[in-house]
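Structure, as structure tokens:
What you see is the complex with one protein chain gone and the rest in place.
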Amino acid sequence: MGIENEGLSTAESLRKTRTYGQVRCHNPSCMGRLQPERGAKQVKCPVCGCEFRVAWVKEGFPRIRGPVWDVNKRIAEEAFERKMKEEK
Amino acid sequence: MEPMGKVLAITPEKCTGCRLCELVCSVFHDGVSNAARSRIKVVKWESEGIYVPMSCQQCQDAPCMIVCPVKAISRDEALNRVMVNHDICIGCRSCVAVCPFGAMGFNVIDRKNFKCDLCDGDPQCVRFCEVKAVDYVDANQVSLAKKKAAAEKITAAQRQAVALASESH
Partner (left out) sequence: MALDRKIAYIDLSTGKIEIKPIPIDIRRKFLGGRGLDAYLLYNHTEKGIDPLGPKNTIMVSGGLLTATLASATARTHVMAKSPLGGMVGSCNMGGFFAPELAWAGFHHLVIKGKADKPVYLWIHNGKIEIRDAKNLWGKTVTDTQWAIREELGDDDIKSLVIGPAGENLVRFANVMTGIKNSGGRTGMGAVMGSKNLKAIAARGTMDIKIAYPREALEYNKRFIDQITSAKVNQTQGTLGTPFIWGATNSWGGIRCRNFQYNQQLYCDDIEPEAIDEACTETIGPYHMTGCFGCQVHCRAKYKIPTGPYAGVYDEGPEYTSQGAFCGEPDCRSLETLLVGNHLVNQFGMDNLETGSLIAWAMELYELGILTDKETDGLDLRFGNDEALLEMVKRICFRKGWLGDTLAEGGLIASERIGKNSFDYLIQVKGVSNLHSDERATPALALNIATASRGSDHLRSRPAIDLYHLPVEVMRKIYSSPVPYDGPLSSEHTEYIGKPWQVFWHENCYMAVDCLGICKYHTTFLGATLPNFEDWSKVIYLNTGLEFTPREIWDIAERCNMIERLFNLREGLKREDPYRGDLLNHRYFDEPTRRGAPDVVGRVIDREKFRKMVDEFYEYKGLDKEGIPKPETLKRLGLDKEPSHLL
């Protein structure tokens, strides 16, 4: 008991107080809060539709690892076409 | 249970090699930044990424205490530490030579030996080491087995370190 607490570093103890379970969408102006299902490998942003691969630092602590390539690549290509058309 | 005080517990594999412990130890005791004055020293095998913080073990049957010809070294049971009385010490350096951990230092500027005094119960190295490679744990609350394991770890790491030293550069 006592010992375990004494062994914690500031960083370690602070990590305990953090709200885990949520990540932010990587689409910069979206930045929607995403809450992946426990243990899920992927998460989809309900706002902008981007999908991300999730890495679990530990149980209850997800981190976005990267995009779901095929999905976000398609979204980007569509957005590009649309914007290029708008410019003309 | 008999009061055993606290012990400095070192876990070398956690050490990041930052030497903050050396800095704060010298500032706390001497008011200066000077790693050469630190009571704790991080021994490094940089080409392998191995760092072993070394400090006084506050030995029960302390070789330094036994070897001292004028009995300047004694055990302070209250804080579970081995202390040098500089009024008695003649500066012969026998203790420096005999300490198996190199934990008894000799300061050529002040011509005095120096060693870890556990900062009178608030070890600064522990306070500043975020990763807790050095920790100050209550001996009363540590089971004997755990203490043994910790001690074994330290000596194993030291053995490994010595072995590495002889093979690398």
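Chains: A and B, in written order; residue numbering restarts at 1 for each.
Keep this in mind: contacts are C-beta pairs under 8 Å (C-beta built on N, C-alpha and C of every residue); 3 or more make two chains touch, one makes a residue touch a chain.
Because the structure is a prediction, the values reported are computed rather than measured.
Novice: Just to verify: which one of B:Cys18, B:Cys59, B:Cys89 or B:Ala139 makes contact with the chain not shown?
Specialist: Reading the full complex, the residue touching the unseen chain is B:Cys18.
Novice: In the full complex, which bits of chain A touch the chain not displayed? Write them out.
Specialist: On the chain A side, contact with the omitted chain comes from 9-11, 14-15, 18, 26-31, 48, 50, 52-53, 55, 57, 63-67, 69, 72-73, 75-80, 83-84, 87.
Novice: Which chain B residues would touch the chain omitted from the figure, given the whole complex?
Specialist: 13-14, 16-20, 23-24, 27-28, 30-37, 46-49, 51, 109, 124, 127-128, 130-131, 169
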